[in-house]
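One chain of protein is taken out of this complex; the other chains stay put.
Then we have chain A:
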Amino acid sequence: MKIHKYDTVIVGAGGAGMRAAIEATKRSRTAVLTKLYPTRSHTGAAQGGMAAALANVEEDNWEWHTFDTVKGGDYLVDQDAAEILAKEAIDAVLDLEKMGLPFNRTPNGTIDQRRFGGHSRNHGEAPVRRSCYAADRTGHMILQTLYQNCVKEGVEFFNEFYVLDQLIVEVDGVKHSAGVVAYELATGEIHIFQAKAVIYASGGTGKFFKVTSNAHTLTGDGQAACYRRGLPLEDMEFFQFHPTGIWRMGILLTEGARGEGGILRNKDGERFMEKYAPVMKDLASRDVVSRSIYTEIREGRGCGPEGDHVYLDLTHLPPEQLDAKLPDITEFARTYLGIEPYTDPIPIQPTAHYAMGGIPTNVEGEVLSDNTTVVPGLYAAGEVACVSVHGANRLGTNSLLDINVFGKRSGIAAAEYSAKADFVELPEAPESLVIAQIEKLRNSTGSERVADLRRELQETMDANVMVFRTEQTIKTAVEKIAELRERYENVSIQDKGKRFNTDLLEAIELGNLLELAEVMAVSALARKESRGGHYREDYPNRDDVNFMRHTMAYREVGEDGSETVRLDYKPVVQTRYQPMERKY
C-alpha cells in the first residue's frame, strides 16, 4: 500500500475532470486519477455540439437559453444554476477556442452554430442555431483539446487507477472528505490519496441498461463510492433515453442529424413527429421524441419484420452536407449496419443515454450531505453530479456545456479551498473496505458469474424502467434487482492475479451498477407523476403540487446489516420562470 498527499485530487479525466484539472493545477498541487487513459474517456464520443448563445449566426441571448434549459428539464431545474450555465456558456466556448479547439466556422470566420433539440428563439417561437460544433466530433475535439492543454500545463495523471472508496471523516459533527482509495490496474496495488479537496468527475452510469450509447466503463463508480459512505444521490430516477440509437446496438446517432434536416419516419414513411410536436417536430425535446417513437412502435407502425424500430431518414440531404457535417455517424451506419445513408434510411430505436441525477452539489460544485449542508473538501462536476441544471430532462448540447462550466468552477473552488484548508486526518485503516471487497471477490468460490448477473440486470432495466414505466414494471425491477444483489454475494471471478485484473474490476463495477439500479428504481417508484425522462403510464401527468421537488436518496443500513434506500426530497430553486405546460 502506498500513501500519497496532494492538495487536490480529481477522480476522472473526461471533459469535466480535465477542465477542472487545468484550473486546479495552476492553483494547487493536483493529481488526476483516472481508470482510463484520459483520451479514452466517453466525452470523446459526444457528437453534436455544445450550446452557447454566441449569436454568431442569428439573434440569441443567454436568457432564452436559460428558459429553454428550464423548460427542457420540465421545471425541475434549479433556475439559479441554469442561469449560470447559460451565462457562462459563452466564455466556456471561447475558452475552448482559445485553447485550440477546431470549431467549424462561418463564412466570416467565427464559430459556426447549428440547431439542436429544444433550443429555441424567444421562449419557444422557433428553433435557434445555438450549438457550437466541430462536425459530428465535438466531444472528441473537446477531449483532445483539454488533454492537449493538460499536457501544456503539466497536469499530473495517474492513469488506470480505479477509485473504489471515498474517505469521509466527521470533524465536529460535520462530514469532511479526507481523500480517496484507489486500485492500480497494472499492479493490483492499493493507493491512499490523502487530499484537502477531492473532485468527482467520473461520469455516468448508463451500463445498467442493455441498449445504451454509454461505454462499457460507465458504471457509476463515483456515485456508488459516495452513496456507500452515506452521502445522498439526487434525482436518480431521471435518465435520458436518446431517440436515435442504432437499432439493437444503441450506438448514438447525434440529434445533429435531425438538426441538419434528418427526419424520423415510421413504416408507412410518415413523418410522425408532426403529430406529436407540431412546432419543433423532429427537434422536440428528447423525452418527447423517444416516447413518440415507442408509441409508433406499440401502435404497429414500427419498421422491420418485428416492427421494433423506426427510421432516421437522411436520404434527402445532399451527400456533401452529410460528408461535411455528419461524417462519423454516417460511417457508423456503414460499418455496423452495412447501410449507405445517402440512399437508405437508418433503423433506430431509443437508447439509454444520460444520467440527469447524481451526486448533489451547489453551483460551486460543493457536494451536499443533505439538502443544505456542504461536505468540506468534496466536489463533483459533470455527469456524475446533479447541480441541477438538467432537471428531469437534459437538452442536447447542454452536457458538454455543463462539464466545461462546472468543471472549471469546481476546479477553481476546490483549489481555492485546498489553499486555505488543512489536511483532514485519515481514518484508521483507510484501505480496509476496499481490501475486504477485493479479498472477498478473489477468494469466493461462489457459483454466480458476473456476466450473467449483468445481463439479467440490463434486461430487467430495459424492460421495466426505460421510456415507459408503471408501478408494476418498476416493482418487477425492484424485486429483480434485490434478487440479483443477493446473488451478487455469491459471485466469483476466475482471474485471481494482481496484474491487469479486469475480471476483478468488472465484478466491482457490477456491484456499483446493482447498487445504483436499486436507487434508480426505488426513486422512480415513489415519483407518482410523469416529468421529463421519467414517464409513468399510470400517472401520465406532471404533478407540481406533490412532486415539484428533487428526490434525495440515502443508503440506510439496519441493525441486522440489511440495506434499504431511504427517500427524502429537496425544494427546486425557482427564480424567473413559473412552471408551464411543456409543448413543442
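We take it that a residue touches a chain if its C-beta (ideal position, glycine included) is under 8 Å from a C-beta of that chain, and two chains touch if they have at least 3 such contacts; residues count from 1.
The working rule: contacts and distances are computed from a predicted model.
Asker: Name the absent chain by its UniProt protein name; which of "Cytochrome c oxidase subunit 1", "STAS domain-containing protein", "Fumarate reductase iron-sulfur subunit" or "ABC transporter ATP-binding protein" is it?
Answerer: For the chain missing from the view, the UniProt record says "Fumarate reductase iron-sulfur subunit".
Asker: Identify the residue among A:Gln148, A:Asn362 or A:Ser444 that touches the chain left out of the display.
Answerer: A:Gln148
Asker: Among A:Thr335, A:Asn443 or A:Asn490, which one touches the chain that has been omitted from the display?
Answerer: The one listed residue touching the chain not shown is A:Thr335.
Asker: Write down which of A:Thr372, A:Ser447, A:Gln494 or A:Ser562 is the residue touching the left-out chain.
Answerer: Going through A:Thr372, A:Ser447, A:Gln494 or A:Ser562 one by one, A:Gln494 is the residue touching the chain not shown.
Asker: Just to verify: which one of A:Asn61, A:Thr110, A:Thr476 or A:Gln574 makes contact with the chain not shown?
Answerer: Answer from the full complex: A:Thr110 touches the omitted chain.
Asker: For chain A, enumerate the residues touching the unshown chain of the complex.
Answerer: Answer for chain A: residues 36-37, 39-42, 44-45, 93-94, 97-100, 102-111, 134, 137, 140-141, 144, 148-149, 151-152, 186, 215-217, 249, 251, 265-269, 303-305, 311, 313, 328, 332, 335-340, 343-345, 347, 449-451, 493-495, 497-503 touch the chain left out.
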